[in-house]
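Encoded as structure tokens, the structure appears first; notes follow it.
Omission of a single protein chain aside, the complex is shown with its protein chains in their original locations.
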Amino acid sequence: MANLTLVQAINLALIQEMEKDDRVMLLGEDVGANGGVFRVTEGLHKRFGGDRVVDTPLAESGIIGTSIGLAMNGLRPIPEIQFEGFLGPAYDQITTHAARFRTRTRGALTVPLTIRVPVGGGIHAPELHSDSPEAIYAHTPGLKVVMPASPYDAKGLLISAIRDPDPVIFFEPKRIYRAFREEVPEDEYTVPIGEARIVREGEEITMISWGASVIQCMNAIEESGRSIELVDLRTIAPLDMDTIEASVRKTGRAVIVHEAPKTCGFGAEIASRIMERCFLHLEAPVQRVAGFDTVMPYYKLELEYLPDAERIGKAIAEIAAY
Amino acid sequence: MANLTLVQAINLALIQEMEKDDRVMLLGEDVGANGGVFRVTEGLHKRFGGDRVVDTPLAESGIIGTSIGLAMNGLRPIPEIQFEGFLGPAYDQITTHAARFRTRTRGALTVPLTIRVPVGGGIHAPELHSDSPEAIYAHTPGLKVVMPASPYDAKGLLISAIRDPDPVIFFEPKRIYRAFREEVPEDEYTVPIGEARIVREGEEITMISWGASVIQCMNAIEESGRSIELVDLRTIAPLDMDTIEASVRKTGRAVIVHEAPKTCGFGAEIASRIMERCFLHLEAPVQRVAGFDTVMPYYKLELEYLPDAERIGKAIAEIAAY
Amino acid sequence: MPVKPAFETTIDHVSILDENGGFDEKLGKGLISDNDIVTLYEHMSVCRHLDEVAFKLQRSGRMGTYPENRGQEATSLGAAYALRKTDWLVSCYRENCGLFWHGLPIEYVLLHWMGDERGNKIPDGVNVTPLAIPIGTQMLHATGIAWANKYRGDDNIACTFFGDGATSEGDFHEAANFAANLDIPVIFFCQNNGWAISVPTKIQCSAPTIAQRGIAYGMDCVQVDGNDIFAVVRVVRDAAERARTHNRPTFVEALTYRLGDHTTADDARRYRDADEVEKWHKRDPLIRIRKYMADRNLWDDSREDALSEKTKAEVSAAVKRAEEIVAPEFADFFDSMYASMPAELRTQRGTRRTSSLGQDPSQLDGSNVSYPNTQGVNA
Partner (left out) sequence: MPVKPAFETTIDHVSILDENGGFDEKLGKGLISDNDIVTLYEHMSVCRHLDEVAFKLQRSGRMGTYPENRGQEATSLGAAYALRKTDWLVSCYRENCGLFWHGLPIEYVLLHWMGDERGNKIPDGVNVTPLAIPIGTQMLHATGIAWANKYRGDDNIACTFFGDGATSEGDFHEAANFAANLDIPVIFFCQNNGWAISVPTKIQCSAPTIAQRGIAYGMDCVQVDGNDIFAVVRVVRDAAERARTHNRPTFVEALTYRLGDHTTADDARRYRDADEVEKWHKRDPLIRIRKYMADRNLWDDSREDALSEKTKAEVSAAVKRAEEIVAPEFADFFDSMYASMPAELRTQRGTRRTSSLGQDPSQLDGSNVSYPNTQGVNA
């Protein structure tokens, strides 16, 4: 049991899975000698050598496309895309191939792939280093999409992702890479993909979030002094609707919080499902506290863009009063 | 006034805008001598010459990326992507550049671009020729997304798109390219981007759809014998929520129909907005009749995948009975 | 020296059996035994006949869009012949001949074009990937597949096929660049057939050769007469050797020609001249081999007649197998989405519905639903 940051927890999960299974290998830009621009792969190149921790050419489609081939031919590649803003060049390989090979071949060829991607805003970074594209991939059948909000979940979910027989996009909220530490068991354990976590229980309102926003929710809930149940999705696709439904049937009110733009963000899917499943239990319209429908601004204004405790708090007050 | 197919209406709009404004030029794969694989650009190469109707190398990112440069430097390019399944390679240029230049430069550089893309299923085509990615682009601030459901709207919306100072993705539902004809005025007219159309009025239920599904809705509505108001969005982004709200406040019931997979499809955004705006008027949960959360199957099964009058009819019966 | 050469190179063009029957003994001797050339010719004839039949099937509505391979048979077949069964072929959609040689049953290709995913359900032990529809994307998979072989330390390699147009896609560049810089044993085999649908090769590559694309990566590259199966076998053997022993990729440009339309959805007369087609008919790889065999008394009309019977039988048997397969079911497009099916997907599959009231009729209990037709919710 050690007290680790999210970066350290991921690093530990990678080490343990690579020790355990020599089909597991890492590839990406600067993941080798440099240990990744966030140092997530620190020490792995030295420990496992250049064949298993590979610095690739600067080409995201190449990184994912070759990873698909590696996976189809028996390995367990873990490609890293340096920032979510650079998933774009790999979008085609992810959506037309990684997501489709199993069903296209009726199971003959599969793509057990874990794509690691730092995600989200709040770190004062340049353009295209602060976006939240999870809904894009949640709209792509064949993929699983994961985003931990704590070091413990990060390690457990990453191990599940690596062992998953299907392609998983593993989003790492960079704003909390080192924001806090948590007890993380040294021994191996898994957190199942597809199961949300009740962060705290409550009776009045259900709040649903994921990634770095979960902390903003915590702050808002504490300030509000109300009895609010906070659900950390942990997995975006497939969505754990049972946990959400049970909570909303109890509270009758729901607020969803995410960094991505509101329109067609994943909050829209959750809100629709809640209405579909809990229509007669709803006492107020489900509220979405999200990024605005604009491009993520450069860092001088990024905190104005991201949902914070103040905006969340207002939504809490409003839905409670409705 | 001529009786035209959707293909002919688009062809006519292109001719008229190219006659009118010599900054307008076309580029893409096979758009020249071949007149496009659907013959949408038939005759244009002969009429306007190889400088204004350009067959490009087989590279979608190249087509969109160079179009961005053409547009930033004063032209009005109309790139064609041959099928929506091949938008993937251009996804990065569309989302990181076309959508962002205006705000990135605070208005100094703009990208007046109209991306023409055949979209949707039902034509017995090979893999990746039948998808519906509109929600992906509706989740991308900075873009406008248009999808006509009739020849008349196709001509009017395309002219608006070409003249729009911002990038527009103009989706052409290939299933209705030649499915029916309609009176289309010879003279120039525009259909404004951002305005939905009430296809038929009704009191009991509001049905919202776009593209080729609109016809499926018509059939289902007729079979149902009920008083159903059918809204053809025509524009997906920006969404004409006022028209939808007015209708749902009247009917209290809404069914959304689209070909794309249900999860995170554009139906999720509409359903959420309806709940947000019409909560106290809703008599039933908004229903989504959509593609399944699977990869679009090869053509033997594509009609099982696409929402048809039967599936829509069942949803009508159910929401009416709720 | 202020101006000094930083780089110099030459690219070879290789030809062994030319269109007039000329044969280069030095390069060609012993390359393909008399028995094998006959077998290869017979194999090509099957593919040629398949095109005819498939075309008719499409026209009569029994099959969807189909791309004829006619005229290009020697390219993929020569490559497949030069490789091992344990090597991987990562193809586009105009390599029937090589795929069949490598072990893919004919009906798989038919099923694919009949709109049936079971045509992609490659049998165990056949190292081919399914036909690739998105142009240019499969070379990256080939590079990854070959990389995995190298990672495991076996000496199997991959050979990926693509057209002239495909070399315009960024993915081609990234695949070649990965292979060259990371030393991956893959062969990039370009079938330059002069056209990408209606777009001529010069719009895809205005350089004197497409082969020189490989120079950008410091890759060995060579141009070969793609309608000369001997020359194709020669260059692919050399490339395979280079890959197996040194993990070095090779770029092969095979000059060939699509004698038919791009696909059954295309009409090539709209964009190319009849005499161009004529010229290439004379270079037909089958004619060439037939002459080679006849000159050596390996072939005559009676054998040709016997073959055409055999060919007809083989192809129609394959068509029969493809058409007699049980119709696919609704559930089929759900069942291979994931190793284990998520709840929402299971519900959609079970109810055939995405709408919540259809998925959960219990919400309607008490209220009486009158469906427009006789079928129930779960029909």
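Things to note:
In this document, chain identifiers A, B and C correspond to the written order of the chains, with residue numbering beginning at 1 in each.
Here is the rule we use: a contact is a pair of C-beta atoms (placed from the backbone, for glycine too) under 8 Å apart; a residue touches a chain by one contact, two chains touch by 3 or more.
Here the structure is a predicted model, which means the values were calculated and not measured.
Of the chains displayed, those contacted by the omitted chain across the entire assembly are A, B, C.
Of B:Ser67, B:Ser160, B:Ser247 or B:Gln287, it is B:Ser67 that touches the chain left out of the display.
One of A:Gly69, A:Gly85 or A:Pro238 touches the chain omitted from the figure, and that residue is A:Gly85. On the side of chain B, the interface with the absent chain consists of residues 25, 51, 54, 56-57, 59, 61-62, 64-75, 77, 89, 92-93, 96-97, 102-110, 141-142, 144, 164-166, 194, 237-239, 241-242, 276-277, 279, using the contact rule stated above. Mapped onto chain A, contacts with the missing chain fall at residues 29-30, 32-35, 37, 55-59, 61-62, 85-86, 88-89, 124-129, 220, 223-224, 255, 262-263, 284-285, 287-295, 297-302, 304-305, 310-311, 313-319, 321-322.
Listed for chain C, the residues touching the missing chain in the whole complex are 2-16, 24, 26-27, 168-174, 177, 180-182, 202-209, 211-218, 223, 231.
Here is the rule we go by: only the chains that are shown with their structure count from here on.
As a whole-number value, the distance joining the C-alpha centres of chain A and chain B reads 30 Å. Separating the centre of chain A from that of chain C, both taken as means of CA atoms, is a distance of 38 Å. Under the contact definition stated at the top, the residues of chain A that touch 2 or more other chains are 61, 89, 92, 96, 103-104, 141-142, 237, 239, 276, 279.
In chain C, the residues that reach two or more other chains under the touch definition are 117, 134, 170-171, 332-333, 337, 344-345, 356, 363.
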